[in-house]
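Yeah, one chain of the complex is gone here, protein chain that is, but the others are all in their spots.
Up next is chain A:
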Amino acid sequence: MNPHALTRRLLAAAAALLTAAGALAVTAPGAAAQEEATDSLLIATNQEVDTFNPFKRRFVITYNTSMMTYETLVRMGTDYEPVPGLATEWEESEDGLTWTFTIREGVEWSDGEPLTAQDVAYTYNLLIENQAIRDWNIDFAGNLVSAEAPDDTTFILTLAQPSPWDVLTREVFIVPEHIWSEFPDPSADDANQLPLVGSGPFQVTEYQTDEFIRLEANENYWDGAPGFDEIVFDYYAETDAAVAALEAGEVDIVNGLNPAQMEALEGQDGITVNNAQGRRYVSLTINYNSVTQDGTAFGNGHPALKDPVVRQAMHMAIDKAALVDRVLDGNGQPATSIIPEIFEQYHWDGGDSLLEFDIDAANALLDEAGYVRGDDGIRTMPGTGERLSFRFFQHADNTDYATVVQFVTEWWTELGLEIKPEAIEQGTLNDMAYLGEFDIAFSGWGVGPNPTEQLGMHTCAVLPTLTDGSERSSENNYCNTEFDRIHVRQKVESDPDARALLIKEQQRLLYEDTPVIYLYYQNVLEAYNSDKITGMVLQPSEGGMITGQQGYAWSYVTAQPAGAADDEGTPAWVWITVAAAAVVVIAGGVVFALRRRKTADERE
């Protein structure tokens, strides 16, 4: 052999070995640290990150990371009441237009810089002056006039119109001026280089797409350092895989369980399941009014849906109690309107307007209105004779929706309607919905304790001005001047009881106009490793949830490590883990076409 060639080979081999050793040296300490020295709270997730920019994000996962990285002036308490956060006190002026906040002293950013009222004023001024940030938050930012910090502990906010509920419950995450003022454009996604600097209990330090998001505890947190050293959101493509990981001790908190998984986890040693009333609604939106502000019609909704009688008949032919019972296994409540039962003071129970499930009565309604059945049993429109054939779109990745579709389709078929169900990818379905290219489609939102934001999505003011589907402020192009009039009144009403009455009246109007059929409020089904975690505070404090909290991450901040209890996975679960691994491998191979991610449906 040529001696030069031999030398080259040896050199190459040595280089390869060195590289490998280097790689090991880099990874080994990290791995060791994670297992021994650091107490990690591992939470399973499957939602991609939209952006870490707290003004722009819309997904639940980034809501959670923002809520822990940053803080608000006023926190939402464990029973959704306003409690001091970065502001220790606040005062509303007589006319309700000027709010004065006293900013907490001695608070530091995670990089050690002091947090002052200047940072707060800078943040609120972003909402007022930065056009993109203002547009994303227009329902709130549109009402802001000025934000000033006369000294380091005083912050003064001036409004155009009184809006007490918004000021106290709107989550404006305070960002550090000394970092953000360096960004050329604070509204850009890349304005958020990791690690993030915030004042909250945990800061995002590392993110690997589809692998994990790591948040490190803020040791200098003014409210005391959290019990865990870090929080890691681990990605699991399938809930079954996350459940197996929980059983094997590889992940600590899993949510989004289905009844079968709950039952399997219930009563297992070291695992506590939590079945809590949720604050999300699931609904069917009906494409009955795709028009812009100036009345230009767009989209291709079926003309029969414009008739309130048809919508009402369809509403009557849905047995919501049966859906809760059969699809959710009882883990939810039949819905009437936007505000879930968990917010009792604003929830409307239907009163005298409540429709009973009655297919015969629904059929009679349609008969009376002149929708006669054709030879094929499908009703036709009076006049044009167009068949009542509706497209029914569901999110392709939602198992519950797939079952609901089967139930609803069977009921509606009994009405003499032709239903064409179709499962569509999340993103595509959302685009089609805002373009008005559907007849009936699934929707759903997480609702907060202040209903203004949700109700505001049904006002005439947020109707799109363009027909290209780019303006997405209106939930279903609902426009009713009576509804709008009450909406303005409830926003400024300071008496909670009077306000509740107005909000219930709004919901009654929505129910009777039926632009949307609200199906159910879904419970939060979650489980955690109670051998490892103790002391988690729930929201609401009685029978509340762990993973769906709002306003402040009470559960994750109060969680304490429960001593050493890191059991290895038991052999009984090996086959499940192997199956799960196979699922992950297959899913990984086809990931581009098959991203089973929660996107638009999981909005906050």
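Points to keep in mind about this one:
Rule of thumb we're sticking to: contacts are C-beta pairs under 8 Å (C-beta built on N, C-alpha and C of every residue); 3 or more make two chains touch, one makes a residue touch a chain; residues count from 1.
In the analysis below, contacts and distances are computed from a predicted model.
Choosing from "RNA polymerase subunit sigma-24", "ABC transporter permease subunit", "histidine kinase" or "2-oxoacid:acceptor oxidoreductase family protein", the protein name stored in UniProt for the chain missing from the display reads "ABC transporter permease subunit". Between the chain not shown and the residues A:84, A:164, A:195 or A:259, the one that touches is A:259. Only one residue from A:40, A:239 or A:522 touches the chain missing from this view: A:239. Among A:79, A:422 or A:482, only A:422 touches the chain that is left out of the view.
One chain is missing from the display, and on chain A it is touched by residues 238-240, 243-244, 257-261, 263-265, 322, 326-327, 329, 394, 396-397, 399, 402-403, 405-407, 409-411, 421-425, 576, 579, 583, 586, 589-590, 592-594, 596.
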